[in-house]
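Take a look at the following structure, please.
The chains shown are only part of the set, and none of them has been moved.
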Amino acid sequence: MTITKVIQLLEKFRAGRVSRDQVLRVFQAAPIADLGFAQVDTHRALRQGFPEVIFGGGKTPEQVVKIAAKILASESRVLITRVTDAHARALRKKFKPAIHHQLARCVTIEKKTLPKRPGTIGIICAGTSDLPVAEEAAVTAEIMGNRVERIYDVGVAGLHRLLAKSENLQRANVLIVVAGMEGALPSVVAGLVSRPVIAVPTSIGYGASFGGIAALLGMLNSCGSGVTVVNIDNGFGAGYAASQINVLAEK
Amino acid sequence: MTITKVIQLLEKFRAGRVSRDQVLRVFQAAPIADLGFAQVDTHRALRQGFPEVIFGGGKTPEQVVKIAAKILASESRVLITRVTDAHARALRKKFKPAIHHQLARCVTIEKKTLPKRPGTIGIICAGTSDLPVAEEAAVTAEIMGNRVERIYDVGVAGLHRLLAKSENLQRANVLIVVAGMEGALPSVVAGLVSRPVIAVPTSIGYGASFGGIAALLGMLNSCGSGVTVVNIDNGFGAGYAASQINVLAEK
Amino acid sequence: MTITKVIQLLEKFRAGRVSRDQVLRVFQAAPIADLGFAQVDTHRALRQGFPEVIFGGGKTPEQVVKIAAKILASESRVLITRVTDAHARALRKKFKPAIHHQLARCVTIEKKTLPKRPGTIGIICAGTSDLPVAEEAAVTAEIMGNRVERIYDVGVAGLHRLLAKSENLQRANVLIVVAGMEGALPSVVAGLVSRPVIAVPTSIGYGASFGGIAALLGMLNSCGSGVTVVNIDNGFGAGYAASQINVLAEK
Amino acid sequence: MTITKVIQLLEKFRAGRVSRDQVLRVFQAAPIADLGFAQVDTHRALRQGFPEVIFGGGKTPEQVVKIAAKILASESRVLITRVTDAHARALRKKFKPAIHHQLARCVTIEKKTLPKRPGTIGIICAGTSDLPVAEEAAVTAEIMGNRVERIYDVGVAGLHRLLAKSENLQRANVLIVVAGMEGALPSVVAGLVSRPVIAVPTSIGYGASFGGIAALLGMLNSCGSGVTVVNIDNGFGAGYAASQINVLAEK
């Protein structure tokens, strides 16, 4: 039931053309869904600039293009994660402003770029193997209107490189720390800063790394206070959560 | 090597009483630790109001009292988590302002109470079994200077109670969602708000809940964007991270 | 030993041509299997309309066609699950009325369609990734003579869409809820209806979803009363069980 | 907002004392929760006779008595599961009609007994160790208004005892099969009947039974069609689901 219809009903009621009980019944039966949608719209408005996201994994290029077109009909930006080259080609053919972030395995389409909010999100990782996940986080954070500072190639087995970036670490409002293998980097970073640290385990490693479980457990058991964790390889989730936090700092 | 000593050295060097090489050697050998301490002090200053924390689990009442005394010599507040009644009795006997938060299994000792910062942290859980963990998060957040809104007794199997708290949920800067069993509550909450959600799995349940693993996995795989997770039963960690986030909103 | 043979034996006994001991020995040795078969036939008769099922996975198209032919010699319908395109082509070439349900990865062959029984089975899932499993359940339920109402594209992170379908949910005699990732949907659905809910975890997800274990554990630990669970991706099993329940409502 | 208040509002609107916009705003803001409660009440009405349930595990006798009293203020029956002797004593002291089902580890309190619906629920298990779980299922089913037929002491390693109960098995509308160790009993039972089978793994066993995981996995992988599964030791859940199914047969 649209608002227009409710107005008509109320006018009819005032005009004595429908009974109080009829209005009451509509009121009571007020389809939760409509209210629900309203509610969602309301808070969607609050999160201005947040993109719609398509998880490309396991979808055909055609499906992805179709869903993206549907979103772009009403939204000004869309993020497609876990894309293959075929996905990227199809998207770039269809949508002019599509950008393929190859390392991040993402495509972004923005009708117009969002102005960046002041604070920065620091993204830290140890090496080349973790880059795809770190970049997925970075691209996500950027399309949501954040400045990102990348601090790559710092690992726990060579502390001097990490310590050399001390100042950069402390500049960020929130930090995303991406690590595979034993997943110790977030603990060390959390000991150097007083900002929220979001840890992302990666599936990098072999043998007893069990596809990222070792890193995940390491992060959940971090002795560094204030570390929270997302799913293995979930760069998107980390970027999204970091953006939500950075928005708070903007207020 | 203290700064005083470095000054003396430089003066001797200027006075020609020590050679350039001697200064250089000290410079190169500059004990990283001293610098390290400096650095730590600097950023400790930044996190004014953050308490020192003692994990009571596995420590004797005597040990806990001793460590608390040592901290209170230089700090104005201390939080002791996972206390038994014996711990609490010993602490309250020794420290006048000690408060025993029985449900939270915590003792707090504050020389003077911290003024609360403006925004609130929402803490949500489904029921009585999850209360100890939710309260550990609440006590932690409060001693760190935050206002806490408790939204207890809302679960996914009775949506109406949760939906009735819609407004309360949306008021908070950051939300801590505590849940055992299937750990579905954070996903539902994340769908209703646009603020950071920190999920805390609890060890509540039996059989295939495996001491909280089911809830932990549920939360890591949450379909709600922006959900981050801490260790099973880690109310303290969630409260600490939420406070770090709420501090940002204060800026 | 057939009944005819037993009759002959008894007549010979009455005629004094075989001893009592000979009859007794046959009686005692009464091949359990024959009785067993009888028994099976009896209760197979009770479950009129239940199809024979071939699990296509790991079988060659030739094997599947051969087994299907054998079943159709005595039965009026057969369901082949987990078929590849090659399976489907081979079956459609051989059997005229074969229908390939591509999304469900099933082929059905019915000599004549079964009339549908009155009540409906509701099948609920969150999105495109879970559709193959949901459709396997639907096709199974349909070939067993049930009406199916599909309620797709409803998830726990967007409650309004689910609540909008409230009435549809409550119309069904039994509900099949298919979900991957954290597997929270069955708990929420079970809180909205008072009918049996059969939960099907899917292998959808990545990282700590562990091929559906997270969803499976979530469902086994559901806080919603009356939820029962089948194996990961086992759409067939859910459809079969739902049909058995719906049959009861028909009595 | 209560219905009385909505009526007052509409009257004021008709009387011109509040504007259309004011009514509209209330309408839009119609607290979902109120509607939610309404909805819940509606479908609670549908499930007449279903008891409120208290999980006694981890609660003090005082807590359990208090919650039971609160429920009995508005409901005519309550089921308390996983009770200790102390729970039972406290409940029986306070509530006259309280019955302690010792083997089932349950207490039931009924103001007046529910008439039983016609069909029966069969409950099958192998032996003495599985009895507490089987009885929890039985007591749950009975307080929900069902007739229960107990078929205990039948196991897969002694088929003759199970086969001797063939007729009893086939009489039931729905069967609950409780088993520990390798959890094979539901598969065998499902091969003998054409009714829904709900399997309950128990934590009985040692070594590689892993507290019921072996039985749980066995049941999830059952080769018997139509078997659904509940959590380890969850006799209550099985009884509840079986009752929901049996209600359908009553229609």
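Note that the chains take the letters A, B, C and D in the order they are written out, and that residue 1 is the start of every chain.
Convention: a contact is a pair of C-beta atoms (placed from the backbone, for glycine too) under 8 Å apart; a residue touches a chain by one contact, two chains touch by 3 or more.
From a predicted model like this one, the values you see are computed outputs, not experimental measurements.
Enquirer: Could you tell me how many identical protein chains the full complex contains, when just 4 are shown?
Expert: Taking the entire complex into account, the copy number is 8.
The definition used in the following text is that only the chains that are shown with their structure count from here on.
Enquirer: Count the residue numbers both chain A and chain B use at their shared interface, divide by all numbers used there, and answer same if that is over half, different if under half.
Expert: On the two sides of the chain B and chain A interface, the residue numbers are mostly the same, over half being shared.
Enquirer: Distance-wise, how many Å sit between the C-alpha centres of chain C and chain D, to the nearest whole number?
Expert: Each chain reduced to its C-alpha mean, chain C and chain D end up 25 Å apart.
Enquirer: Quick one: chain A and chain D, Cα centre-to-centre, how many Å?
Expert: Distance between chain centres, rounded to whole Å: 40 Å.
Enquirer: Residue numbers in chain C touching 2 or more other chains?
Expert: 158-159, 163, 166, 192, 207-209, 220-221, 225
Enquirer: Which residues of chain D touch chain B once you look at their complex with the stated criterion?
Expert: Residues in contact with chain B: 31-37, 39-40, 57-59, 63, 201, 203, 211-213, 216, 231-234.
Enquirer: Mind listing the chain B positions that touch chain D in their complex?
Expert: Within the complex, chain B contacts chain D at residues 128-129, 158-161, 163-166, 206-209.
Enquirer: Can you check the complex and tell me which residues of chain B touch chain C?
Expert: Chain B reaches chain C through residues 126, 155-159, 163, 181-184, 187-188, 190-192, 205, 207-210, 213-215, 217-225.
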